[in-house]
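Pasting in a structure now, in structure tokens, and then I'll have a few things to ask.
A single protein chain has been omitted from the complex, and every remaining protein chain is retained in its original position.
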């Protein structure tokens, strides 16, 4: 399926709504194995993202770039450059293609490049990496996304703050994986709305 | 009555014993309206005082001077210079007289000069000031000394740390008055031993 | 209350020794004392008036941290919250004296005043010229019916201004007069969110509830004049300014130095937030500030709180405040 201006707006609106609702929950997850700010970081960023839609008549590429800049300059921490790099690379690609699975793949690659994480390192990449194929094969579902995030629970963190905990990071959900789960659940909602 | 080497030794021995026993009690009184160290200060000082008796064959004047220097250099705080000045001035006077009431009067004057307190300011002076006359008239008693110290309880402190408390200093015994009570009770014990 | 120490009785000697070991290029310990002295070339070669201060420990970096070029010549550390004894102060006076005399900077507590006075008498027997000034900058309480006002954070302004003047060759009489003038123009009040815990005692000196603060505390855990509900930094700042400014005879041409002082366990983050409120509010009141210093400068062991000091600058004091100093803590 394709990403157009309307879908992008609906997507971000749904995601913003979810993040603001789950702000405390996400920071709580981060408090368990990180520094307790992931929800606040994302909430601050998504408020800024929603502001970018005030500029009228932007192309998908322009809009994605504005979203990327909002995330990069407002989220901070690790999540800011990761989400930001994903959207920035997607915005560049969106000049040529609006194919959703391709765009998300490019975003996932950007996250891998920026953060240097591998699959199974207990990061947001453990959600992003599987989404493009699911999109391509029309198997993306809300439950499937929740599963992807849930898979981070038994993992031992190898990247980010949680990695300093060593084995103590096992048994907790990765907050970035959960916010990414919500990102793609928001996409599903936006598509079906 | 007269102060000789034997009485001075017995006096200081009794006082040291009492101070070491009541160290925590005196610091506790000081904690109520001061900084909680009066017992420790006096205990440190009296240990040093007892060391001065290791030098043999000192005259009363020489011994009083050694006691003064021990108190001055080991007690610290307010009590050190006050007790120290009293014994220093007594040591100078002891060259000419060993009359106990006169010596204590000279000590009380030294405390008043050094500290600038008046009667009723809730300090050790409220004990020292009344002892010479009691000695002279042979009315000094353990109960009388306890009364003198007890009289500081309703007073509002005008000197020393307790004065910063203003009216909150009312209703507490002055720790320096209590250690002075013990000083003269020790004298009575030494005289009757 | 946990502390990073060995035996309680060893804290002061170990602290002094740790400081001297850490900064041997700046200071040396005087033999058989808890006193330290400057050891820079300017001091060794100089004929300046000596400056000596000291007091009970627990207020670090005061006074040891202010020994060095352009500030104190020597400083003496007493037991915690207890004045040092005359013999120790006397040793510091002898070290500081180069023939031009010595100025004693004494905080106004009964113990300090008396012990320094006795040391002064000892030094005068030795024909060392000594003068003493007594710092009483704490305006939390009126001076009537007490020992007089306490000496607190304003002490460092006296030490800095006199230190710079001494380095520049001022005489003992000039320094005593200058120091007294600085004292007369310097006012401080402190507040605490938590009292300090004296080593060896296992609870704070007084209790404040989780939503309470105390206005007017001293640096020895003395309670202040009011226990109130916790207030925002800006409210505290405005309240302290009101109190302090009321103690000055204000002129439209005034210029002030401001010291925002952390009391020991206060993160710098909070001190800067508070400094921001103070400086913003003073600007609103048209009070001109030309010198500011922020940090843990005169502490009360591990008290969580701040004090605010204003000094109404006269003559060349601003220049003296900015003159070079080479100490551990200025």
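Should a chain be cited, it is by its letter among A, B and C, assigned in written order, with residues numbered from 1 in that chain.
Note that in this section a contact is a pair of C-beta atoms (placed from the backbone, for glycine too) under 8 Å apart; a residue touches a chain by one contact, two chains touch by 3 or more.
Computed from a predicted structure; not experimentally measured.
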Q | Chains in view touching the one left out | A | A, C
Q. Taking the entire complex into account, which one of A:3, A:49 or A:72 touches the absent chain?
A. A:72
Q.
Given that one chain is not shown, which residue among C:60, C:222 or C:241 touches it?
A. C:60
Q: Could you tell me which of A:92, A:114, A:151 or A:189 touches the chain that is not displayed?
A: A:114
(Q) Among C:112, C:222, C:241 or C:302, exactly one should touch the missing chain; which is it? (A) C:302
(Q) Touching the absent chain: which residues on subunit C qualify? (A) 2-6, 10-11, 14-19, 21-23, 57-58, 60-61, 65, 193-194, 210-211, 213, 230, 232-234, 236, 258, 260, 264-277, 279-280, 292-294, 296, 299, 301-302, 304-306
Q | Hidden partner chain, residues of subunit A it touches | A | 31, 35-37, 41, 69, 72-82, 84-85, 114-115, 156, 158-161, 163-166, 168
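Quick note on the criterion: only the chains that are shown with their structure count from here on.
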Q. In terms of CA centroid distance, which chain is the most far removed from subunit C?
A. A
**Q.** Centre-to-centre distance between subunit B and subunit A (centres being mean Cα positions), rounded to whole Å
**A.** 77
Q | For subunit A paired with subunit C, centre-to-centre distance based on mean C-alpha positions, whole Å | A | 54
Q: Quick one: report the Å distance separating subunit B from subunit C, using the average Cα coordinate of each chain.
A: 31
